[in-house]
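A single protein chain has been omitted; all remaining protein chains appear in their positions.
Moving on, here comes chain A:
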Amino acid sequence: MNPPAGVDIIDANDFKVWKLGLAGAPATLYEGEKFQLEFNFGPNYPLESPQVLFVGDNVPIHPHIYSNGHICLDVLYNHWSPVQTVASICLSLQSMLSSCTSKERPPDNATYVKTARSNPKHTAWAFHDDTV
């Protein structure tokens, strides 16, 4: 895989867990920031989506990203399609970050982080806000 611009592979030695680096795109609120993404591939990938979340010290501050790294993005859950790839997910995330207008946590961050399971796929996501 040739990683798209702003994405570099940190660790992709097996087909179970990948770690990627994601750089904030120029001319956005996240310019110059570096984030880490973790992909967990289940046995049914690509028929089923991988588990994707931000890890490490720097979790982007974004209305759709919780402080525990969980990402509210429909293609990762019920809008997954087997044609999605790691590259296409990275692109979706970059566009999500780029279109952000104010760096803030989701309004329910505190309660969600307290109650959420570690696997974001176990959360019942409600994708009300498609604009951001």
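List of remarks:
Everything that follows uses one rule, which is that contacts are C-beta pairs under 8 Å (C-beta built on N, C-alpha and C of every residue); 3 or more make two chains touch, one makes a residue touch a chain; residues count from 1.
Heads up, the rule we're going with is that contacts and distances are computed from a predicted model.
The chain that is not shown carries the UniProt protein name "TNF receptor-associated factor 6", picked from "3-methyl-2-oxobutanoate dehydrogenase (2-methylpropanoyl-transferring)", "Large ribosomal subunit protein mL66", "TNF receptor-associated factor 6" or "2Fe-2S ferredoxin-type domain-containing protein".
Although one chain is not drawn, the whole complex shows that of A:P46, A:P63 or A:P106 it is A:P46 that touches it.
Remark: the residues of chain A touching the chain excluded from display are 1, 12, 15, 44, 46-48, 80-83, 85-86.
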